[in-house]
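Take a look at the structure set out below.
All protein chains but one are shown at their positions in the complex.
Labels run A and B following the written order; every chain starts at residue 1.
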Amino acid sequence: MEVTFEGEEQDPDVRFVRGTGKYVDDIKLEGMLHLHVVRSPYARARVLSVSGGITGNELKATMESVGEDAGGKSAVSFPALSASYVNYVGQPVAAVLGLDRYDAADKAEEVDVQYEPLRPVIDPEKALASEPIHPGMENNLVAAAELGKEFEVKAPIEIEETLRMTRISPNPMETKGMVAVYDGSNLTVYASTQSPFSWREGLASSLGLKEESVRVVQMDTGGGFGSKGGIYPEYVVAAYAAMKTKRPVKWSETRYENILSTNMGRGVRGKMKVYADREGKLKGLKADILVDVGAYPLGGGGWTARWIASQLVGPYSVPRAYATAKAVLTNKVNMGPYRGAGRPEAAFFMERMMDRLADETGVDAAEVRLRNATSRRTTSPLGMEAPPSKQLFMKALRAFKYSSRKKKENVGLSFFMLIPAAYGGESAKLAVKGGRVKVWMGGSSHGQRHDVFAKSLVSEELGIPQDVIDFQHTDTRSISGGVGSWGSRTAILGGGAIVEASRSLKAAAKKKLGKKYSPARLLEGEYEAEAFFKPKDLLNTLGANMASARLTKEGNAVVDEVVSFYDAGKVLNPFMLESQITGGVAQGIGEIMYEQAIYSEDGQLLTASIADTGVIHATEMPKSVVMTAASRSTLPHGAKGVGESPTIGVPPAATRALEVLLGRRFTTLPIEPEKLWATDVAGVKEVRVR
Amino acid sequence: MPQTSHIAVEVNGVKREADVEPRLLLVHFLRENLGLTGSHIGCDTTSCGACTVLLDDKAMKSCTVLAVQADGRKVMTVEGLGGHGKLDPVQEGFVAEHGLQCGFCTPGMVISAYALLQENPDPTEDDIRTAISGNICRCTGYEKIIESVKHAAKARRRRRT
Partner (left out) sequence: MIPPRFEYAAPKSVREAVDLLKSRGGEAKVLAGGQSLIPLLKLRLAAPSLLVDINRVTGLDYIRESGGFLRVGALTRVSTLNRSALLKKRYGALHDASLTIADPLVRNLGTVGGNLSHGDPSNDLPAVLLAAGGELAATGPSGDRSVRAEDFFVGTFTTALAQDEILTEARFPVPPPRSGGVYLKVEQKVADFATAGVAVQVSLDKKSEYARVGIGLTGVGPTALKATKAEAAMVGKRATDRKAAQEAGELAADASSPTTDIRGTEEYKRGLIRLLVTRGLERASQRARRGA
């Protein structure tokens, strides 16, 4: 019983416009059962009893932290199904199987769970002083770090500000899901994923299986944005159900379940203080970062606070800096990576301070930034390395036509550094047979069309036409290892691996064919090459955004245009790049104006539909202009990471544009609608706008 | 035994008959009973439009229509566009302008765009934005989708003349 991609149309665009993509939920296998998960309606409760279906009394598995989330062993174990106590609304407590989703939904009504509700801890600021949400812990603190050195400095300008980015749901259009098939000894999982190898590792570990006996195949994947890198309790339960029943089991969640149970991004508070001279030159930076990690510190909770703090200085130079960073538990679904994962928070906090500095000193916002930009590679007092930034930012300002547009329009700027998730490297494999070349990557596309650059790199390296190259879905059986696709990494690392694999394939062919070697002869033979690429050099890259804002006829402030200027290295495909960036711009706009998770005091999620979580439509999308600075990286193919740049650069720039337009200061994202209204809250006094 | 109703629906030009429970949603009928998995499900609140199909030539969200309601009526899904290996101009537009990334919203977008161009062959950009405002795309930021629809409109006009 296997799902194959044999004979499928190679061009994914064509496949998708025809409706012949193969997503997890499209799989139909003989005898397949449908899994429905029963979830906690309480943010915090003791489970007194649970009967019906598969429960935590039967399946005692706990979750491993893998993939982009990976954060090592945690003090608390996260059960696949909880039989003792629950810690967020939506936490799985039982599961039932039905012949189809209707049958499964009906059966779920027969599961009986008795709870004793407890008072939840919701506010991260209060969590430090509240009783621990997990028995046996001393408090709710799961990570604390100090970076740089405490300092005292006399400065004529000192500015303090508390800034917030509210939690948001990643909301890929395809929700999470999988199909598990067990043949008595091997488990095959068809997955909607950013990382088949992380799934393999996590499922094997949670279920006590050998990695060799678990195969994970990536299906067409309808977006991830960070949420499909690691594994979730439901995956373990579905795999277990397939092993138990020896029948294929499908789990495909609803949007409601997706919003309740998928790791959310952001949820960070930054207290910032900058010291500067009257010309706006920074003399020092202090910060305190607080991350709301939710109920279990698996989704990056252990490291995110430090990670954010480490990059606060961004592309600037500051003589002294000191930061403290804490992560606390609350009764909410776990925090996890969402496009940018820590980078947007750091940039928003720092760029807001740069704008304040401009306002306090009267120095233009671009000039203040340039004065603190660097002409040399530097390492910040918080430990982060940055490339020289001044040149690129000056270029960006010219490209933006900043000085002339600033006079007529309400514009905001941001400068930032993007640190791609290069750790771990990435793999690629090539196989030549029957006149065609198959290409696999260890971590691959869930919407980024990696096939496009993969094919063009292979074709360039081997001198063969693109139409003999077949890009393959990532399958842990076809390639020996891999990492995953997130953190602006795949084009740089996967691309690097493809170049290396192509070169070793070519070398092998040359060795065999000697003088007779030609691309055509290469295609006549049979060759295989796999490469695991680990970059040695600094891959941190820079970007800038400019946004402009205006009022609608009805007096609402909106973002009118976003211009992106990113150092993308050698651009592998300008078309795809533009689309990636504009997609990120939409998410950035969502983040400042609409997107958020709102919880009630008792921990109920009040934003539990895709409409209420704030994802934007075509009608709310501003104009997006994309420009790139082409400066090759040191990688074999010259690429640089860029996927997360817009969610880093757009929020601060667009927030500033709105601030300039309305003359109101914004410190929390998303900005409340009433603050974007060009009258006072009473609807009487019109705000004077520029 | 729950009540079932016998329905006959013309789907993409072919008459399909089945006995279904009244509560069966049209999108599930298409996907599960008929295997037409091009219509996707992206939400449960009638918000995303991934399930958009034409019902008697009008675009609507098939997750919010009962299969029994389609009895005796015509449904067209993304699989019914184009024909004999050829793409419809709307589909061509999406390929030419790369109006997609992960492809999940694409079938719904394509159907909404198709319905728009049937009614308004020469839409303005605002018309296009409004016409696809019931369809959510999380990947593209919509710009390339709008370009795709413009492309399609031109191609259709060329075909007509």
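In this section, a residue touches a chain if its C-beta (ideal position, glycine included) is under 8 Å from a C-beta of that chain, and two chains touch if they have at least 3 such contacts.
Computed from a predicted structure; not experimentally measured.
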Contact residue for the chain not shown (choose from B:Leu66, B:Cys105 or B:Ala152): B:Leu66
Just name the one of B:Ser47, B:Thr77, B:Gln101 or B:Thr140 that touches the chain not displayed here. B:Ser47
Which candidate, A:Asp183, A:Glu211, A:Glu601 or A:Glu672, sits in contact with the chain we can't see? A:Glu672
Given A:Tyr115, A:Tyr275, A:Tyr296 or A:Tyr594, the correct residue touching the omitted chain is A:Tyr594
Of A:Tyr240, A:Tyr256, A:Trp486 or A:Phe533, which sits in contact with the chain we cannot see? A:Tyr256
Residues of chain B touching the missing chain are 2-3, 5, 21-23, 25, 44-47, 49, 52, 58-61, 64-66, 68-69, 71, 112, 130-131, 133-135
Taking the full complex into account, what residues of chain A touch the chain not shown? 101-102, 105-106, 254-256, 554-556, 594, 598, 606-607, 611-612, 614, 616-617, 619-620, 672-674, 677, 679-684
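Quick note on the criterion: only the chains that are shown with their structure count from here on.
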Along chain B, where are the residues that touch chain A in the complex? 21, 23-24, 28, 31-32, 35-45, 47-48, 50, 77-79, 81-82, 87, 91, 94-95, 98, 100-107, 110, 128-130, 132-146
Using the touch definition from the top, list the residues of chain A that touch chain B in their complex. 11-21, 23, 25-26, 28, 100-102, 171-175, 220-223, 225, 254-256, 446-449, 575-576, 578-587, 609-611, 615, 617-619, 621, 624
